[in-house]
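Complex shown without one protein chain; remaining protein chains in place.
For chain A:
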């Protein structure tokens, strides 16, 4: 698993990357009450705001970690946004994408690097 400075995790399987937010991010955001996901098939650019999440406290954006195409979204989150607090690094993934350039993944942090990043 790879990690971004925006507190996303990226799970690489073949040419597909599954993206969610880290436990640390979910804890900082607090109880999540609303999620708006992009549509499958959307072409996105790196750092584009593609997911909106709102906690009891505030709204935040999740950025596309890479250029590419959204191929699947986890629409179970829309009706049960609280699942993001329960299992942010497992069941509550946000979307799957096909990156335009898989080599860009090399620039992200390992789990050990992310742990020291947030400490």
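Rule of thumb we're sticking to: a residue touches a chain if its C-beta (ideal position, glycine included) is under 8 Å from a C-beta of that chain, and two chains touch if they have at least 3 such contacts; residues count from 1.
By definition in this document, contacts and distances are computed from a predicted model.
Missing chain, UniProt protein name, picked from "NADH-quinone oxidoreductase subunit H", "aminomethyltransferase", "ABC transporter" or "ATP synthase subunit a": "aminomethyltransferase". Among A:6, A:23 or A:54, only A:54 touches the chain that is left out of the view. Against the chain not displayed here, chain A makes contact via residues 30-31, 33-34, 36, 52, 54, 56-57, 59, 78, 81.
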